[in-house]
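Here the complex is missing one protein chain, while the rest keep their positions.
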Amino acid sequence: MDSLNSLLDGFQTALTPAHLLWAALGVLLGTAIGVLPGIGPAMAVALLLPVTYGLEPTGAFIMFAGIYYGAMFGGSTTSILLNTPGESAAVVAALEGNPMAKAGRGAQALAAAAVGHFAGGMIGTILLVALAPTVAALAVDIGAPDYFAIMVLAFIAVTSVLGSSRIRGLASLLIGLTLGLVGLDQMTGQQRLTFGSLQLADGIDVVIVAVGLFAIGEALWVAAHLRRTTGEPLPVGRPWLGRDDVRRTWKSWLRGPLIGFPFGAIPAGGAEIPTFLSYVTEKRLSKHRHEFGRGAIEGVAGPESAASASAAGTLVSMLTLGLPTTAVAAVMLAAFQQYGIQPGPLLFEREPELVWGLIASLFVGMVLLLALNLPLAPLWAKLLRIPRPYLYAGILFFAAVGAYAVGGEALDLVVLLVIGVIGFGMRRYGLPVLPAVIGVILGPAAEQQLRRALQISDGSVTGLVNTPFSVSVYAVIVLLLVWPLLKKVITRRRNVTA
Amino acid sequence: MTTPPAPRRSWLRDHSELGVGALLLVLGVLVLTDALTMDVDIAQRGPIGPTTVPLVVGTGLLVVAVLLAVDVLRGGRGEAEGGEDIDLSEPGDRRTVLLLIGVFLGFAVLVGPVGFPVSGALLFWGSAYALGSRHLHRDPLVAALLSLITYGVFNNLLGVPLPGGPLMGVI
């Protein structure tokens, strides 16, 4: 009960008026910046770093945590409303959220996302308090072969999002994998498909691909077939989640953290893969599977909850090991160092007030964010009432700002447009867009882990299956593949005996 | 002037999806060429080097290209994506799409020389015009305001510099 006492002390720190103010300011700024195009949580924290220079460390970090979580809340807003994800963790939110918004259920999608973030963040933070040392110790044991096994599992899960035509789904996946190849090979520094361009050496960002395929591709597609007869604004619908919505989503909110939290804690986890896995899980388990792709609320609730829980998982590794598992954590680590504080194994002993104050403020921040975002959801949803030409012109404008603002390179805009035209063509010929985005996320990660595992084992293939974890994952995969066959055999036998 | 026989033209139109197969084929060849011409004289451990995955992906592209072509010739069709704002009953409006692409490219070209506020306003205004908005006095003002506010938020509040335009430093 040691940590419980410390946590109570932490609440005393977090609930002082000044610290409450910083937390509130943090979540407000974070939400506002998260809504802006092209600025995800990592950029948000980095850009607001100077704002906190004048504060004492505890206040500064309480504010940071608010910005971090706030940016995650805000990031899904543009995904849902404009189909324009601002960062990679919010890509999945666009899949079901945007169709919901188009069908006049934008407020419900935003509310499901907000509650999802709240549930994920809360459960994640509780797990952080309860399990921090254990999880941290386990996270270190996860190595390249284990990651690769998870990637194989994820690739098998992709088959469930290939759409009605397998061939067209595969074509889309391969287009994504090809885009993922562009850039310097991470292991040897070889140029692949860069055509000598330095700008392409770092590869094409997942966000650019998602914004290109989703937002630009869609805007062009709509432009080609804009319904000119009806000029009605999009319906906004009821502002709150109905009882039916809650019945469908509460399990998704609770399941998300189970997938998201562990991924956040492990060194190469991040939020993309858990949000995708959560999406696929929800699709499998849903009673409304036919609604997926057309606005299934579970497909928003689960992944968003997983995303926030992974953020909490990230803090576990950062606070206990000094191990930044995502770009945001790396920026926060740098911020710690600015104050002369070294996160790591000694942090809990050395700075208990700061750490527990920070953790307690996470809970406070979550409540503030929910209180801020639930009433905002119907307001945001009204944004869709603006005339159609403005809506799509605005999407193009914000997509362009997002691509241009960070690097200031006109070439990024051209890349974005080319990917947008690909997205247009894919819509025209019935190639689903999602497998391409998944290909860009999974392809490079899987290749890197595979080759790193082989490199560590000095080229021996046994290096892929030399951990209990990887072996168990492969066992699960075999089971998943064999199960449908097995089920057929069993039912047949039963029929015979009956 | 000779008009091509009508049935032939409509066959091509019906099978325009073969173009997707052709594009995949070209992409596959491109990936394979890039992989095969790569200089792999580098310390590599084990069977998998920098060219392995490109070779797999490139081969996959070729296979899928052929499978897709076979599927199309057998009468399979990709289902064009529907949606709330989409009316598939009419043929595609090529002019609007090309106009939008042009406006976007124009932004990419202009943003450096004339600055973000001007080119951003042109991007929004041009897109809205292409999409059928004809509020001749409202549109440019909305575009200019949106662009200027975005510039202010990024440049002044966040410290993400955007090019300001030709009058920077003059006034």
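Think of it as A and B in the order they're written, each chain with its own count starting at 1.
The rule we apply is simple: contacts are C-beta pairs under 8 Å (C-beta built on N, C-alpha and C of every residue); 3 or more make two chains touch, one makes a residue touch a chain.
We take it that contacts and distances are computed from a predicted model.
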Chain not present in the shown complex, as UniProt names it (candidates "Cytochrome c", "C4-dicarboxylate ABC transporter substrate-binding protein", "Phosphate transport system permease protein" or "Sarcosine oxidase subunit gamma"): "C4-dicarboxylate ABC transporter substrate-binding protein"
Among B:G21, B:G60, B:G78 or B:P117, the residue in touch with the chain that has been omitted: B:P117
Contact with the hidden chain (one of A:V207, A:A329 or A:L416): A:A329
Touch residues of chain A, complete complex, unshown partner: 42-43, 45-47, 49-50, 53, 139-144, 184, 186-189, 191, 196, 198-199, 201-202, 266-268, 317, 321-325, 327, 329-331, 334, 337-340, 342-347, 406-409, 452, 455-456, 458-459
Touching residues on chain B - with respect to the absent chain: 41-43, 45, 115-118, 120-121, 125, 136-138, 140-141, 143-145, 147-148, 151-152, 155-156, 159-161, 164-171
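By our rule, only the chains that are shown with their structure count from here on.
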Between chain B and chain A, distance of the C-alpha-averaged centres to the nearest whole Å: 24
Of all residues in chain A, those that touch chain B in their complex: 33, 36, 39, 47, 50, 102-103, 164-165, 167-168, 170-171, 174-175, 177-178, 181, 185, 187-188, 190-193, 216, 218-229, 234, 387-390, 392-394, 396-397, 400-401, 404-406, 408, 410, 413-414, 417, 420-421, 424-425, 427-431, 443, 447, 450-451, 454-455, 457-461, 463
Chain B residues touching chain A - in the complex, by the definition given at the top: 17, 20, 23-24, 27, 30-31, 34-35, 38-40, 42-50, 53-54, 57, 60-61, 64-65, 67-68, 71, 76-81, 83-88, 90, 92-94, 96-97, 100-101, 103-105, 107-109, 111-112, 116, 120, 123-125, 127-133, 142, 146-147, 150, 153-154, 158-163
